[in-house]
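Worksheet: the structure to be examined is printed underneath.
Only one protein chain is missing; all other protein chains are in place.
Per-chain residue numbering starts at 1, and chain names A and B are given in the order in which the chains are listed.
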């Protein structure tokens, strides 16, 4: 198939960028979207032009590296799918595809389609863990966790940290990302000791990073490659409000 | 620098430092004998951890918890993206929660046997011992392992074992374990004990006075070359499966850190031991960039088969008939037929080789002829679609996304693909390489899986090394050298190494040839897969060696790298990694040529039993082949570590 591309090109975070047009022919529908970009990049390299820089690593939908805003949607038209798992069969011969980086104040562009997502790491550092030192754990089966609780925790825990939720949200809000971690640990008994502090600190860090507020549009959950539910955002709200009203923290 | 290796004419004897005494007491005894660093002194030490996968993140977190100052490096934008994240099936532990006869000794035995008797008894037993602590630790961190209705942990079975000892979190066990380790790491970053360096790649090891002193890195965003000094350097940089270009590894997975350490004196052990995983999605076109694994756990319920005859297979390949049109009596469930007691759950090397054999016989089912069926029809009939969906739903979904075919309706097509490398940097029982102060953990070392790794053991080893081995063994070294034994980054040794790194980069950029690193990589991959893949022979290997040497020559004269060094430049990163893969490829071929036997993942066609099974040569090859770099263009020197088996008896592996 023949494809026309409009791709955001930007040399570095200091230089303004622009959309650049490319044309590709003989693209196989069985190619993944990133393989199509590989083809483009090989073409560009042979012409002596700089290839398009984009984040990618595992190419099996789990590492959360890939992050393209494709035809107006994070990770493209297929729901529950990362960019690397999107295939060209989702497009038609002759299509024009617009590809941009995630756009958010907290995710500055580093080059072309690569953005800096360190803000997510800092949010986790603010409290996305259970404080347990290595070696001090009791036998694993001493903590009995009903299957449906473990399942609910897993539903939240499977967040891949790609940032599609932020990219999709009209407010560039990171609520689904934060909620997934807070919720994962809040439903498990292991997370109870710190559940209030965790919610308060992670939300404070989220705000400090410059993410927007939640407008409950649901875009995040629809675009989330792991389809993480808005239930978790409700739980985060509950956790945060409960902590603010009842905890001893300042 | 290799003063630990007392040179003799015939090569040197490597000292594994496995303690004397009964197998089950070795580790406990060793832990007691290791020196300790007192709590107040720990803060005076700095440790560099390269890589933030299961081994790296767990080591960095555990060491920081003890009080050491840790610098953690990864080339990804976040530690959470290390490729451990992609492990699907599970993690083994000898908990015996199922009351089905499991024990530390059985896990030890299965692992030694699964590795075709080419691993160290002492290391493997220790691995089995600490496996139980890993599960406890991960659960305490909040890893949401699968549970029974009553709340107890659930298990499933994996290849190469007849007990259920695999703990799992849907098909995303690696992800959940890594996120657990990442959360522990993040906690230490918040505590100020770990400093993170994401998007930073190690490009050289600095050795001075015979000890590892630090590393040279490139900031992948600015391109700046930087020096970092420490009392010890831990390489937790994963495996080198990407030497085959197509593998289940992540695109960025590379050998560079390990290889540069090798070029500085660290020995590379058993590099030819690579694992070809039997259940991957087959190659489709020549644009393909990577292969996707379908978890081994699928073999619990899926039945592997091909048509009985070439003629029927031919019709399938032409699309004239479909799998479901083939009658039961025309199907060959070749694993069940050949290995009645283990059936579809034979170890990976055996399953892969058998799949290759039936395809070589012309009975493959994809248009390329390179695929066998993995069929769930019977399981769905037996347990219902719901049960199968609950177990494997996300894997089926992934398969459908990639292949555009519904595995609930038509059997999956699978084919073996490069997945894991058992070989790696040589380490002793303390996980220290032959270079004092340089350690290798997880897949980056060679130590625990012999010639073939059992499923669900990689996660176990990565976390065992990081959480429960290195915190003890590193202290012994640090206590020995003392806090003052460290050099500043202004030391000439660092400056010289920085200059070398810069020169190499400049050299690559200056070639301005015609071919991209991608093209060289693809070419290398073809050579490796063809001649040093699932089946090898002396003739092919000799040919491959020559081809790799030519490729290397061409690489350094015809490479094209766009862009400059002082910017974010993925083309340059790739070129630098491919350069190392090419050199490694040659060593792998040497190693495969040297090992005149078949064992585990290393199958030399000249050495097989009558019914096509691997034929070991215990008399001549019960050793670890550890290679020493001797300079550019020079043949590497072989050192041998004899493997002593005090507990298990070496027999031919049988899964029949």
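We take it that contacts are C-beta pairs under 8 Å (C-beta built on N, C-alpha and C of every residue); 3 or more make two chains touch, one makes a residue touch a chain.
Please note the rule applied: contacts and distances are computed from a predicted model.
Q: Given that one chain of this complex has been left out, which of "Succinate dehydrogenase", "Cytochrome C oxidase assembly protein", "Alpha/beta hydrolase" or "ABC transporter ATP-binding protein" is its protein name according to UniProt?
A: Not shown, but named in UniProt as "Succinate dehydrogenase".
Q: Any idea which chains on screen the missing one touches?
A: Touched by the chain not displayed, across the whole complex: A.
Q: Of the residues A:33, A:129 or A:211, I need the one that contacts the missing chain.
A: A:211
Q: Take the complete complex as the reference. Which residues in subunit A touch the chain that isn't displayed?
A: Counting only subunit A, the missing chain is touched by 6, 8, 19, 69, 71-73, 77, 98, 100, 103-106, 168, 170-173, 203-204, 206-207, 210-219, 222-223, 230-231, 233-242, 244, 249-250.
The rule is short, and it goes like this: only the chains that are shown with their structure count from here on.
Q: Measuring centre to centre with CA averages, how many angstrom lie between subunit A and subunit B?
A: 27
Q: Inside the complex, what are the residues of subunit B that reach subunit A?
A: Going through subunit B, the ones touching subunit A are 58, 61-62, 65, 76-83, 85-86, 95, 97, 133, 135-153, 169-170, 172, 175-176, 179, 182-184, 186-187, 189-190, 196, 198, 221, 248, 250-252, 284-285, 287-290, 292-293, 397-398, 401-402, 404, 467-468, 471, 514, 516, 518-519, 560, 562-563, 567-571.
Q: What does subunit A use to touch subunit B in their complex?
A: 11-12, 28, 30-32, 34-35, 38-39, 41-42, 44-46, 48-51, 53, 55-65, 78, 80-81, 85, 87, 89, 110-111, 114, 116-118, 120-121, 124-141, 143-147, 149-151, 153-154, 157-158, 160-161, 184-185, 188, 190-191
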